[in-house]
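Selected chains only, in their assembly positions.
Read from first to last, the chains carry the letters A and B; within each, the first residue is number 1.
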């Protein structure tokens, strides 16, 4: 085969490689079937997220972790890509189980993308509660990645819940029991615009505003958290999403959902 | 086609993929023609940079952004790759327009590279001033990416201006109105060497020295900012560039300019 044909193929492949959306939206079902012979292993899910449970945490580790209080058992979920999706999933998990949110830590990650990875720890007195929280969170992730959109230039994230719980409170200071929305744009310039759009679109309260130098782990995002009446929050999030898809699309290919949009 | 030929092609492509400079120097003209039906959209440029303008910023957003003072209109530029290029471009933009630099924030980004992304906000009382600042900055980016050099192992950046303005002052503490130069090496070990080279090459003043743990957003860079007589600053930057190209070249392919060198 001659040089020219090889070059043609090489170019075609290079184009495909260059145009891959960075969040690589391969649909990942929560997978608890993979053979891992450790009782601590619960499963895996979207965003290279792993779920684990420790029945009796070692006392020396608990001290080193410097937690506010001690728990006999802990559940752990953490992934390379995504903080919002895991936080929203954890929020459902604490609603559904007898657990508390111990820590939420955000790494600067997303595997070369513009955002965060996450580490979330649930505390419980009973290991079955901790395990159940991890299971619920892993199951929820498929949904909460639904309004995460990516292309080769960046990503957008939108979240909505009619009733925020302890994970949203811990991570963003959201008022518990009220409707809550999350609006994220990356690169951060897009996020500033989305934040303006969101607060103009409906009568919502700004819960927090985070940017590369304040409130994020130096991620290239602006993150707006809003609270209020459920209709207003939803309207605010949807208006921002409409604008975000246009702006991120101006920097690259049409942004695509990681799973299936839910808002 | 037999297995062997396919493997030959695959290997050739894999080599190319492995050897791609991480800053992907595809020459990107400032692009204001892309069809985005939002009046706020100004354009895009090198480094996945987007330019936006908001005529009447929402009061709730302004409060959440916690700015030093309020502005009626803001201009926004921000990208995934590059802080120096955008800061130097913004410096020209404030010289040319009736605007102020509101914030400069540096994300840890460059899409898996060693450096920063950026978010820069211009403030103005009149939307046409804010828009003009964004336009000027986007146009300048093609030039200010000229002495950004990359290969698969890291990058180098050099900037020079005969007269620093408010963006260089805000970002680095540069004396306004004097010649100013920027010397960046990544991985940071190269940057230490470039800093030593720069201060030995000419009689310049050190304005700031930033490293992974101090003054950067944990980027893998050493960033030296120098000030002084224009001839001395230029000589200092050029001497560092000569050494940098050799050292980064020792870790990988010959480093290439992202656009066209201007110093």
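Basically, a contact is a pair of C-beta atoms (placed from the backbone, for glycine too) under 8 Å apart; a residue touches a chain by one contact, two chains touch by 3 or more.
Owing to the predicted nature of the structure, the values given are computational and were not obtained by experimental measurement.
*Asks:* How many copies of the chain make up the whole complex, given that 2 are shown?
*Replies:* My count of identical chains over the entire file-defined complex is 3.
Convention: only the chains that are shown with their structure count from here on.
*Asks:* So what angle, to the nearest 5 degrees, turns chain A so that its CA atoms land on those of chain B?
*Replies:* In short, 120 degrees.
*Asks:* Taking the mean of the C-alpha atoms as each chain's centre, how many Å separate chain A from chain B?
*Replies:* Centre separation, chain A to chain B: 28 Å.
*Asks:* Which of the residues in chain B come into contact with chain A in the complex?
*Replies:* That would be residues 1, 5, 8-9, 12-13, 16-17, 24, 34, 36-38, 40-41, 44, 48-52, 54, 57-58, 60-61, 63-66, 74, 76-80, 103, 105-109, 111-112, 117, 119, 121, 217-218 of chain B.
*Asks:* Tell me, which parts of chain A touch chain B in their complex?
*Replies:* On the chain A side, the touching residues are 1, 6, 9-10, 13-14, 17-18, 22, 108, 111-114, 153-154, 187-190, 192-193, 195-196, 199-200, 206, 208-209, 211-214, 216, 218-222, 224, 243, 246-247, 249-252.
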